[in-house]
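Before I ask anything, here is the structure I am working with.
For this depiction, one protein chain was excluded, whereas all remaining protein chains were kept in their positions.
Every chain is named by a letter (A and B) in the order it is written, and numbering of its residues begins at 1.
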Amino acid sequence: MAWVWFHRFGSPPHFYRLARRLTPWFGWPALILCLYGVIAGLGFAPPDYQQGDGFRIIYIHAPAAWLSLMVYVVMATSAAVGLIWRMNVAHAVAASCAPIGASFTALALATGMLWGRPMWGTYWEWDPRLTSELLLLFLYLGYMGLRNAIEDLSRADRASAVLAIVGVVNVPIIHYSVIWWNSLHQAPTVMKFGRPSMPAAMLLPLLAMLLGFSLYFVALLLTRARGEVLRRERSARWISEALAQE
Amino acid sequence: MNLTSFFAMGGYAVYVWPCYALAALVVGLNIVWARRSLRAARRDARRRIAMSKSAATP
Partner (left out) sequence: MMAPRSTFAAAAAVLVARDLRLAQRRAGDSLLPLGFFLVVTTLFPLALDPELSLLRDIAPAALWVGALLSSLLALDLLFRDDGQDGALEQLALCGQPFAGLLLAKTTVHWLLTGLPLVLVAPLAASALGAPYGAMPGILAAVLLGTVALSLIGAVGAGLTLSLRGNGSLLALLVLPLSVPVLIFGARATALAIQGEPLAAPLYLLAAMAVLAATLAPWALAAAVRIGLE
């Protein structure tokens, strides 16, 4: 039964139509959740006993960092699916992930720096998270660079799929190796957040932002993937029908 | 809590507000970018169909 769904989803015309219908179901809830998250996070969450109002950066930084990792996993998984089952839709999804993931990695880095300045006294620390996040950005850029350099779309799909898979193996390695390296160098105290019990007024907006950003990513992905699916399609029949409906 | 102290963000305003501004920028740009990409793909698909039709009819 699951196979039937798998193959339906993998069929370009089905995917295209499904994606078009589903996008608002992700987009609008994302907007509502993020609005709540921002308003509650900025205006109603109590200030942190250590960081005062500066902690409110977390409502941007944490979702951005979460997205940067989650998108990479989605990208690598759909690339693997595309490679193994030769599914154009999966390759389209992988291609769509990269620019989104890269921009949110950059956002995570930038907000991390802006958070670090008041808390650590410096814009940059070779902190494990910042460093592995930076390398993640390079992985995204390499992926996009490779795609860009190969002219044939099908070849670009498959070569970048291999790269994405190799990269996903490396992501935990980078993360742990950098932690090890950093602890050996006795890094300055990593910023600790008043964690023991995060009051609900602080936590709820954060959860809302995390969920909201995730839904927003799906909406973006569906939009981009529709275009990518179109680019990979040869048979015109379903395309002219689908486009006529828009 | 008045408006001025809200904007001051306990002294961290110069760090907090740029973060939110950057986030709005990235979120907005991604939306614009994605829609533009889809529109371009649709345009190209239409053009491809039109060309193949005109090629098919001698």
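Assume a contact is a pair of C-beta atoms (placed from the backbone, for glycine too) under 8 Å apart; a residue touches a chain by one contact, two chains touch by 3 or more.
Note that the structure is a prediction, hence the values are computed from the model and not measured.
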item	value
Contact list for the unshown chain, restricted to visible chains	A
Of A:A40, A:V71, A:L130 or A:I174, the one touching the omitted chain in the full complex	A:I174
Option from A:L141, A:L204, A:V218 or A:L243 whose C-beta touches the chain left out	A:L141
Which residue of A:L18, A:L31, A:A62 or A:I150 touches the chain not shown here	A:I150
For chain A, the residues touching the chain missing from this view	83, 135, 138-139, 141-142, 145-146, 149-150, 152, 155, 158-159, 162-163, 165-167, 169-170, 173-174, 177-178, 180-181, 184
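Here, only the chains that are shown with their structure count from here on.
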item	value
Chain centre separation in whole Å, for chain B relative to chain A (CA means)	15
Residues of chain B that touch chain A when the two form their complex	6, 9-12, 15-16, 18-20, 22-23, 26-27, 29-31, 33-35, 37-42, 44-46, 48-49, 52
Residues of chain A defined as touching chain B within the complex	38, 42-43, 47, 51-54, 56-57, 60-61, 64, 99-100, 103-104, 106-107, 110-111, 114-115, 117-118, 216, 220, 223-224, 226-228, 230-231, 233, 236, 239-240, 243, 246
